[in-house]
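Missing here is one protein chain; the remaining ones are kept as they sit in the complex.
Order as written gives the chain letters A, B and C; numbering starts at 1 within each chain.
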Amino acid sequence: MAYFQSKPIAGRHFLQIPGPSNVPDRVLRAMDNPTMDHRGPDFGLFGKQLLEKVKPVFGTKGPVIIYPASGTGAWEAALVNTLSPGDTVLMCETGQFASLWQEMAQRLGLKPVFIETDWRRGADVESIGERLRADKGHSIKAVAVVHNETSTGATSRIDEVRAAMDAASHPALLLVDTISSLGSVEYKHDEWRVDVTVSGSQKGLMLPPGLSFNAVSDKALKASETAKLPRSFWDWKPMLASNATGYFPYTPATNMLYALDTALDMLHEEGLENVFARHERHGEATRRAVRAWGLEIQCEDPRHYSPVLTAVRLPEGHSANALRAAILERFNMSLGNGLGRLNDRVFRIGHLGDIGDLQVLGTLTGVEMGLRVAGVPHKSGGVQAAMDYLAGNA
Amino acid sequence: MAYFQSKPIAGRHFLQIPGPSNVPDRVLRAMDNPTMDHRGPDFGLFGKQLLEKVKPVFGTKGPVIIYPASGTGAWEAALVNTLSPGDTVLMCETGQFASLWQEMAQRLGLKPVFIETDWRRGADVESIGERLRADKGHSIKAVAVVHNETSTGATSRIDEVRAAMDAASHPALLLVDTISSLGSVEYKHDEWRVDVTVSGSQKGLMLPPGLSFNAVSDKALKASETAKLPRSFWDWKPMLASNATGYFPYTPATNMLYALDTALDMLHEEGLENVFARHERHGEATRRAVRAWGLEIQCEDPRHYSPVLTAVRLPEGHSANALRAAILERFNMSLGNGLGRLNDRVFRIGHLGDIGDLQVLGTLTGVEMGLRVAGVPHKSGGVQAAMDYLAGNA
Amino acid sequence: MAYFQSKPIAGRHFLQIPGPSNVPDRVLRAMDNPTMDHRGPDFGLFGKQLLEKVKPVFGTKGPVIIYPASGTGAWEAALVNTLSPGDTVLMCETGQFASLWQEMAQRLGLKPVFIETDWRRGADVESIGERLRADKGHSIKAVAVVHNETSTGATSRIDEVRAAMDAASHPALLLVDTISSLGSVEYKHDEWRVDVTVSGSQKGLMLPPGLSFNAVSDKALKASETAKLPRSFWDWKPMLASNATGYFPYTPATNMLYALDTALDMLHEEGLENVFARHERHGEATRRAVRAWGLEIQCEDPRHYSPVLTAVRLPEGHSANALRAAILERFNMSLGNGLGRLNDRVFRIGHLGDIGDLQVLGTLTGVEMGLRVAGVPHKSGGVQAAMDYLAGNA
Partner (left out) sequence: MAYFQSKPIAGRHFLQIPGPSNVPDRVLRAMDNPTMDHRGPDFGLFGKQLLEKVKPVFGTKGPVIIYPASGTGAWEAALVNTLSPGDTVLMCETGQFASLWQEMAQRLGLKPVFIETDWRRGADVESIGERLRADKGHSIKAVAVVHNETSTGATSRIDEVRAAMDAASHPALLLVDTISSLGSVEYKHDEWRVDVTVSGSQKGLMLPPGLSFNAVSDKALKASETAKLPRSFWDWKPMLASNATGYFPYTPATNMLYALDTALDMLHEEGLENVFARHERHGEATRRAVRAWGLEIQCEDPRHYSPVLTAVRLPEGHSANALRAAILERFNMSLGNGLGRLNDRVFRIGHLGDIGDLQVLGTLTGVEMGLRVAGVPHKSGGVQAAMDYLAGNA
């Protein structure tokens, strides 16, 4: 029974929202070790190895800053460390989270230029290229893209964004939000020359929420020297200074760092390539189920299908929220709601983090039975289609 | 990842053997509290309420003895407290566990009379009645029956055994093994006038193995006064004396008692009637899947179908062990093996303890995919049949 | 053995730094429950009751904002929600943490006026009064005081600060840092008309680091409507809007909220008055030990003695860091180091959070033996003095 579950329900809750993902027992057990002295000699040893161990997940050899704060904070950190009041930021409206990041930029006194989309695909690389080419004076200081848009299930092609920036010979910084992709989808901070990679703990990293990250390029570091937005808590400089010896400038979230340490061990033991392939496979299985049900996948572009979650559109006149409520009530499973303009129009199936074939299929049985119970028109056979795929592709 | 898992596998292991069942997080969290002084004042308060709280699960108002030992020990306790060397015990060969109990009786110097069966049904009530009626001299001192035979998935009708004993006006004691049924299947120690109910922690009680139980009638207590089998560790007398104030005559398994306390809370919160109905429902769903696959259920008598597990026969020439190995390897699920004469002939699906619809269905997807992967002839549609049932009967 | 302990040491580590304090097992067990859906119906119920339950610890009936971030962040939140670039803030240099808060104010573009002290007492109420009376034009927008200065062990009298502000009839906001006092020292947000109370999780609240707080007065809320410092993550407005139904505007640190919920239960079960008295008692016991050793307490004013920690000065020519290293190495205890200008001059004994008499005395035995082992001139008898006090005052 989950903490504060309002009624007794037998069996493990299926937490199939697209994050927080299910935290493995091994990670929970690490997290609940006694808190240690964050200024003692053992902490320095611990911190140093941890700050190294986290790098490969970002695909970087450069510094990764760890904040004792949730992912939204790392968005703010990326902006305030690199930009100055009034700076223009080119952003791409891939969905709700891109919109929220854009609103944050506005609230912080930046000038976001927002490339609108229909919320059914990843970032519009062509438009980004156009805008950059048109910006002869280089007034655009940064391009900010959400790698995996959690509200729609679309994964943007960061390699292509990079290529478009290169093609335009534009010097803007590249800021990428990988909160819901890191540790689930292949990502290459260094190779794609990303300047700030923003991430969080509660998705592919398999931790509870409460840690967030900035992976930082040399170019971003240089930009931070002249960036004028006021900053203190988020400031990279004292972080990097303390991190050099494995410490933090203010009290870190020690127990979450234990959890991170163990989660990274698990990712490295499985092998990042295997982790990514597993997510791809579960994404494909889920989409086959959705198609068999005769329902529509929110993401229309197969090149942007997310390995992390699948957002499913309901037929006109049917309520996604009513469906989710029925599934929660009858089958003890939480699915993601539709966010922003997609509220009540889609539901989202998370298939990320510490998950195996039988959890994915158990999830799909809950959806298929839920569609029936809630009276949503569909064909049966979704679970069968997913089984056919997974049994042939284990 | 499970403790000592030999290779890294993502996702939660599906432990679908017919016990140990999956221990709920809440129970694990209770168990890992610091060990307390088993002779201190708080322990007495704890012990007294616990010894009361456990009674309703047995359907008794009489004493329930808790051993810091696994279930096999409680078998021994039932015998050595009530019988004397050379005593005749009427037992019924419902399967492997009944056979093991019978072997134990022999090793302890008793004379078991063993009613043979084909391992495809519960206890043979008619034969029991016959033997008792034939035993004019009342040389049979006890009738010992396994309530839920874990090796075959057959649940004996204890009410009918009682009726047969009454009809024969036979004074033998009635000893019942409920190791794999208690907390999952309706059970009435007092109403059925059972004399010793034997049970264990790791099935319907949702604990790890390590505790076992004897619920004891007045008649059994009286028998213990003259029973001559040597006994010390298992002796009821010092247990009952200490239990009167909430204590134990030797060090109890304190942390397992914490776990028991919490598991009982969970059972009572859900309501025993609801718990039993849930198990019935999951048994039916599983059997529908098995039939849809075109496979045979080991238990042939529908009145004896077990709500706890389903043993499934493989077609001639196919290996149940190879199937289980493939499912473990490919889908990270443990199923029960065939025991004794059923080795390699059946596999057993546990659907007991802390389990919900989606775990049951996830389990069945693993079996259905496993049948395909292992090349066992079958029809698809088993999961679908189970979903059809569960979606209509939530 | 603690997580990442570099060598095997038997026995529980004594974490006697002035925070993070020792997290009770019960809190760790709550924290390691499975993460729940932060947008599901149960979360709303959980959130609402939790947001109420936290208020009495602050002595407020008004809103308390909970950040998924460590305490330093809550400092920033207090400033950016209430002030505008260039605003003057009157601060009082009670020690290292007051200094850091002042530096933060500078970095955020505020104009702190810093009342210097000798780091051996609480806030200089007289000077505060003077400055306010002199500020006829009310250019001072806020008075910011650290309630319990963790670097020196001095607790400022917030009631007197309030009185001084009233006496000066000055409209400045009153911002108070209670990071290391809340839940250990009596505190009255409403009665003392504090406008923003800043706090953190890892001291008197007995949690790991990773949560922080702003208790907010109506006057502060009103100020936030016109405050011009850029803010997004820390912004109270969306927080309060979501909190109204028990939710948060972005992913909260769910598992830390479980821990908070349980820690608050523990505080309320013990009774806040009892908690405060216990801390007073342990502070007095510790100071008696220090005096018996013939060492000097860093805080010179008995009215400002901290119930949370005691900073102890070393005789000239002796190194506090060498002492702490010897104690860690030989006796497996972490003590607080001297911060800023007190580096190597003092060590700090934490006696806060979930602690009883025997932990306090075990701590003092470690200090007394450490003084001997490290060759620091002292008299023995400190532990004896503390025992004499505690045995007479239990």
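Note that a contact is a pair of C-beta atoms (placed from the backbone, for glycine too) under 8 Å apart; a residue touches a chain by one contact, two chains touch by 3 or more.
All values derive from a computational prediction rather than experimental measurement.
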item	value
Residue among C:H138, C:K237 or C:R372 touching the omitted chain	C:R372
Residue touching the undisplayed chain, where the options are B:W192, B:Y258, B:Y305 or B:F331	B:Y258
Candidates C:I66, C:V346 or C:L361 - the one touching the absent chain	C:L361
Footprint left on chain A by the chain that the document does not show	25, 29, 32-34
Chain B, residues in touch with the chain not shown (by the definition above)	2-6, 12-13, 15, 17, 19-20, 22-23, 28-43, 45-46, 67-73, 75-76, 85, 103-104, 107-109, 200, 202, 208-210, 229-233, 235, 250-256, 258, 261, 328, 334, 336-337
Residue numbers in chain C that touch the chain omitted from display	1, 8-12, 14, 22, 24-26, 266, 269-270, 275, 278, 330-333, 354-359, 361-363, 365-366, 368-369, 372-373, 380-381, 383-384, 387, 390-391, 394
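As a convention for this text, only the chains that are shown with their structure count from here on.
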item	value
Label of the chain whose CA centroid is most distant from the centroid of chain C	B
Identity of the most central chain, Cα criterion	A
Euclidean distance of C-alpha centroids - chain A vs chain C, Å	34
Overlap residues in chain B, where contacts from two or more other chains coincide	25
